[in-house]
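First comes the structure, then the notes that go with it.
Complex shown without one protein chain; remaining protein chains in place.
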Amino acid sequence: MGAVGPLVGLGLVMVAFEVAPRVGILPGSSFPTTSEVAVALADLVGTSDLWGALGDTVTSWLWAMVLASAVAVPLGLAMGSSRLVATVVRPTVEFLRPVPSVALVPVLVLVYGTEPSLTVALGAVAAAFPLLFQAMYGVADVDPVALDMGRAYGLGRFGRAWRITLPSCAPYLATGVRIAASVALILVVTGEYAVGVAGLGREVFVAQSGGDYDEAYAWVVVTGLLGMAVNLAFGALERRYLWWHASQRQPVAGGW
Amino acid sequence: MTGARLAIDGLHKVYGHGPEAVTAIDEVSLEVATGELLCVVGPSGCGKTTLLRCVAGLLAPTSGATRLDGEVVVAPPPGMALVFQDYSRSLLPWMTVHANVVLPLQAGRLPRAERDRVAAEALAAVGLADQGHRHPWQLSAGMQQRVAIARALAYRPDVLLLDEPFASVDAQARADLQDLLLEVWERHGLTVLFVTHDIDEAVYLGDRVVVLTASPTRVKEVVDIDLPRPRDQIETHARPGFAALRNRIFASVRTEAAHRRPAP
Partner (left out) sequence: MSPRLPRLAPRVGRAALGLVLPVALVGLWWWTSSNSTTYLFPPLSEVVESLRDDWLGDRLGSDVGPSLRRFGIGFGLAAVVGIGAGTVIGLTPWLRRASLPVVELVRSIPAPLLFPIALVLFGIGDGSKVALIVLGAVWPVLLNTIDGVRGVDPQVLDVARSFRLDARTRIGRVVLPAASPMIAAGLRIGLSVALLLTVVSEMRGGTNGLGFRIRADQRSFDTASSYAGVIVIGLVGLAVNLVFVAVERRVMRWHRGARGLLDLDGGVGTAAGART
């Protein structure tokens, strides 16, 4: 029963996109039908192009995540633990936050050309902010009573940090990683598309420019599937850390 | 059977299916006469709230029925108002006190000025005439529960259902709220079904007290409260009859809590 709904929804959309270009609602010249895209997708799967581009994108994404985590998480933890650090750093961070990293593309192009470093930089900058803020909120949200208890039991500063603060931060960090992973991927692919760095985004661009719309949308579907996979994977990870935390936050319905 | 405003007939509620099914209510039959104040007590977790939700039409029973003036309750009927236990979740925090009290009147066809008047009257009846512009979370616990009562009153119900409404309120405010309820009950000739875990409260307020068994729930006994009205916090509590009734019911509930009955 549970599986019917999603399949029906998906099926309807696929039918709609099969019919619309044929009938003329959408211009057939630039809109392939579902079946045409499916064929193009099937063709792609066999080739090494697909896995090559996928590998390029995923590699850039991983580097972006590593870079962002290495910078943002320690900084966020520091900001959450020390009011001094927070007071000094926060205004700067708040100013930089709304700047879309894409605005840096014209400048980054001059520096990196079409090297993957460009997309790694884009992704890292975008992913840094959710990681930083989540780390900060996580530390700030540690229950002071729990810390007092730790001190009463003779735990030193490191002991308290390791056994109380860090586990308490875990749900927040899990949320941060989920958001950052998603954002980083989008930026990496967008960079590939806009500039021509090797990866899924570039394949989409090349196919679109060449008027090969079947293939272009096959690549788009691949991109979407990758994004979904990342979202689902990190969502599951987040839920694993969040299940006890969320239930703590839900008020318990009284006795019925 | 005549004269019964509210008739609960063979109410039975099971959650879930198959081997994991939980019988919350085994079989409850009760009658509440018009204008009566009936209290319901029982050990913790005995399904008092489930019972109330079924009676209110918020939860469909597995079998059996509640009848209001002879009509079966399948959905919340007009003429029945509910006061919930957790006022912090049942009063809407984005509305002012006045807006909260006026809300139930949206369903009717009264003009705006009339609705405002009814709401203002209800607030005055609970002693909060000048608090209409504030938000619920700006008020104390006792005051918030008064707002909940005012809201129920503005709805002009015939029957008032209350689910442990004074449980989260401090003792002083609780006494005031009890007397407020009695006053409101008498003034408007309401029929009241009052669920509580506080036996003193049940004896103080009620015409009769129903004692429920532990889960799966049945009616264990019904005790007549033959204390004179009007009730008074000091005098009524001082009467030997009060202590006798209270102890009898307390013992009854305690036996239930100790000997949890196995599922039939």
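Think of it as A and B in the order they're written, each chain with its own count starting at 1.
In the analysis below, contacts are C-beta pairs under 8 Å (C-beta built on N, C-alpha and C of every residue); 3 or more make two chains touch, one makes a residue touch a chain.
None of the values given here were measured: they were computed from a predicted structure.
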Identify the residue among A:Gly9, A:Gly52, A:Pro74 or A:Pro167 that touches the chain left out of the display. A:Gly9
By the document's definition of touch, the residue of A:Val88, A:Met149 or A:Ala236 touching the omitted chain is A:Val88
Sole contact to the chain not displayed, among A:Val15, A:Val45, A:Val66 or A:Leu225: A:Leu225
Residues of chain B touching the missing chain are 53, 56-58, 75-76, 78, 80-82, 84, 86, 88-90, 92-95, 103-104, 106-107, 135-141, 143, 155, 168, 170
Considering the whole complex rather than only what is displayed, give the residues of chain A touching the chain that is not shown. 2, 5-6, 8-10, 12-13, 26-27, 30-31, 84, 87-92, 94-100, 102-107, 109-111, 182, 186, 189-190, 193-194, 201, 204, 208, 216, 220, 223-228, 230-231, 251, 253
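Everything that follows uses one rule, which is that only the chains that are shown with their structure count from here on.
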Where the centres are mean C-alpha positions, what is the separation of chain A from chain B, in Å? 50
